[in-house]
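The complex appears here minus one protein chain, its other protein chains still in place.
Up next, chain A:
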Amino acid sequence: MMMEYTEEQVLAEVPQLDRAMLVRFVAAEVVIPVQAPTRATPIFREIDVARLRLACELGDCLELQEDALAVVMGLIDQVHALRADLHAVLSLVDAGPDALRREVQSILYQRHGVAEPDEQ
C-alpha cells in the first residue's frame, strides 16, 4: 500500500522542515504535491518525504535558496534518470553478443581515459 502524508505529517516526519519552507519548496517545484479529486488537500508520498529531507540537508549545508535548490534537485534527477537508462541499456548489451559487449566496453573505457583490461 502506498503511504500518504498530509502537510502536518510531512512536517512531523522531517524535523528540519517548517511550514514556510514547505510552501517555498512547493512554489519552486522542489516537490510537487499530489492532487486528488477525492481529497480536500494535496497529499505527499514517501518519495516526497525523502526528497524534502534531501532538500533540507542540501539547503542547510550548502546554503541554497529554493530556486538554486530546484536547479540542483533537477540535475540530481537527471543524473538518476540517466543512470537508470544507462543501466537498462548496459544490461541488454551485457546479455548480447560478445563482439558488441567488447565494443561498448572499449568505448566506455576510452571515454573515461582508462586503459582497457587485458583480453581474458
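The rule we apply is simple: a residue touches a chain if its C-beta (ideal position, glycine included) is under 8 Å from a C-beta of that chain, and two chains touch if they have at least 3 such contacts; residues count from 1.
In this section, contacts and distances are computed from a predicted model.
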{"item": "Protein that the absent chain corresponds to, by UniProt name, given \"DnaJ-class molecular chaperone with C-terminal Zn finger domain\", \"Na+/H+ antiporter subunit D\", \"phosphoenolpyruvate--glycerone phosphotransferase\" or \"Alpha-ketoacid dehydrogenase subunit beta\"", "value": "\"DnaJ-class molecular chaperone with C-terminal Zn finger domain\""}
{"item": "Hidden-chain contact residue, picked from the options A:Ala12, A:Ile32, A:Leu92 or A:Leu108", "value": "A:Ile32"}
{"item": "For chain A, the residues touching the chain missing from this view", "value": "1-2, 27, 29, 32-38, 43, 45-47, 49-51, 53-54, 57-58, 61-62, 72-74, 76-81, 83-84, 87"}
